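Every protein chain except one is present and positioned as in the full complex.
Take a look at chain A:
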């Protein structure tokens, strides 16, 4: 009847109270299992104390980080089609999908026995892996946007060619045929700036 509770004996699901045996008496201790979940709709992390959990009758659990996601779910929207969700971004190649840094973040159902060194190293590793992952993710986005930048510059150059008569008079173009905006030279002397100060006040 009395379960012996050790760290490796936890049932993964909803056992809120565990029975600890201390001497003769049995204490019911509230050991809340805390986990950072993922929002079903937008894939952001749901911290404990936030969001709503919806349990459907087929025992599928949907977690939402905020009412925005919850309301979208109730509207029966498909997250893969809603532009601001991670699901959409991953599906359409906007965000990085495959990387070795994702391997580190797996769901672990067995709690580890507390070891100070392990905890310390894990915390350091989390920081480092996070930095690497976010660097790679931003590189992915930068590369994705690179072709667009080149395209835009090409178009700008073409537009300048076609519309150069708006920028430079044709006579001036004949004299100096560089396809760029005319440079205006301004002489700034040191004495002038000192004199201007009382006037600015």
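What we mean here is this: a contact is a pair of C-beta atoms (placed from the backbone, for glycine too) under 8 Å apart; a residue touches a chain by one contact, two chains touch by 3 or more; residues count from 1.
Criterion: contacts and distances are computed from a predicted model.
Missing chain, UniProt name from the options "50S ribosomal protein L14, chloroplastic", "DNA-directed RNA polymerase subunit", "V-type proton ATPase subunit a" or "Vacuolar protein-sorting-associated protein 36": "50S ribosomal protein L14, chloroplastic". Remark: the omitted chain is touched by one listed residue; of A:49, A:148 or A:163 this is A:49. Touching residues on chain A toward the chain that is not drawn are 13-17, 32, 48-59.
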